[in-house]
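Sharing a structure with you now.
One chain of protein is taken out of this complex; the other chains stay put.
Up next, chain A:
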Amino acid sequence: MNWRHWSVLVEAPHPLSSSIMSAVMITRKVRKWEKLPGKNTFCCDGRVMMARQKGVFYLTLFLIVGTCSLFFAFECPYLAVHLSPAIPVFAVVLFLFVMAMLLRTSFSDPGVLPRALPDEATFIEMEIEAANGNVPPGQRAPPRIRNVQINNQIVKLKYCYTCKIFRPPRASHCSICDNCVDRFDHHCPWVGNCVGKRNYRYFYLFTLSLSLLTVYIFTFDIVHVAMRSVVSGFLNTLKDTPGTVIELLVCFFTLWSVVGLTGFHTYLISLNQTTNEDIKGSWSGKNRVQNPYSHKNIIKNCCEVLCGPTYPSVLDRRGLMQDDLSALPSINNDSAPQTTKTTAPLIPNEHAPDEAKASAGSAAEKSHSPKEELPPTAKLPPLASPETDAETSIAKDKPH
């Protein structure tokens, strides 16, 4: 045995040691959200799903909570006594509704379409090649488009190169979140998430209720200032309640933007259009292609968008990874599972049968090799966000 042979033996992962390592590592269940592609952040073990940039969302929260706190602190005591106690009560109800709608919009899955698994992607590629025929070398392949007829209109379905699917009608790929979203409306930085099929009605109710709240606070600010000025004079009033000035400023600027946005979305809903379609001019302008999704009746359109069924998320964020064996890249193929089972006595073997988790766990943990020596109860680095996950998944390819 020469030196070179020995060094190869040392460097190459020994099947037994890697299976022991994988057996040690599978004390932790991996949920599907940890392995999802795309640039989303997940919280609460996959229950909450948002975009990566959340700065503007925090600003939205701050403005709403801050302005309402000022209202409750400065205006409400005076108005409750001098006008009616119903005023702050209604303000609280409205505030809670606004917050519920905002959080619901921000935290829910907008309707993300999962990417095609390798088998499906290959199948579609074969279909495309069959449809296109032989492309002579030097010529560009024709664009990947499928034509479907919806309500007597021809709608083109585009192929998404990232997700490897033909996008359903009205779906679009969000470059910020790197996902295809069904009935994609727009990516809203103010809510820190995409607005799509599943959360559009919450988004609309958020803008509507926020408009009402803004108008409400603005109106009662003015009423309060007017009532107090009669008694103490205008400048003294402003000195007594400095919060009023801030509230009036915030509400004034919010009014123009949010009320305008609500009006715009009301118009879109009545026509059953998305912001994306409106910006691209899909149903207006040249060719006079009519919107095939509209019921040609405002009430029906509104009912469909606002009172339609609550679509479930197709992402299955909280499912456990063991379900989809065919989806995982098989690093330790068939030999590893058997050796994992035979070396089970080294560790508590309640998690031993899961070879898929073992291969995923060992792959992710190869970049943290110093921790192999620790006992099974060692705390594994939490895969909290897809950023760390991307790094580990890139790292797993390198040792080989």
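Everything below uses one rule, namely that a contact is a pair of C-beta atoms (placed from the backbone, for glycine too) under 8 Å apart; a residue touches a chain by one contact, two chains touch by 3 or more; residues count from 1.
Heads up, the rule we're going with is that contacts and distances are computed from a predicted model.
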"Fibronectin type III and SPRY domain-containing protein 2", "Target SNARE coiled-coil homology domain", "Multifunctional methyltransferase subunit TRM112-like protein" or "Golgin subfamily A member 7" - which is the UniProt name of the missing chain: "Golgin subfamily A member 7"
Listed residues A:Y58, A:F90 or A:F123, member touching the removed chain: A:F123
Residue of A:P77, A:G233, A:G263 or A:G308 in touch with the missing chain, whole complex considered: A:G308
Full-complex contact with the absent chain, from A:V30, A:M50 or A:M101: A:M101
Residues belonging to chain A that touch the chain removed from view: 96-97, 100-101, 104, 113-114, 116-117, 119-120, 123-124, 148-151, 155, 157, 165, 168-170, 183, 202, 205, 292-293, 303-304, 306-312, 314-316, 324, 334
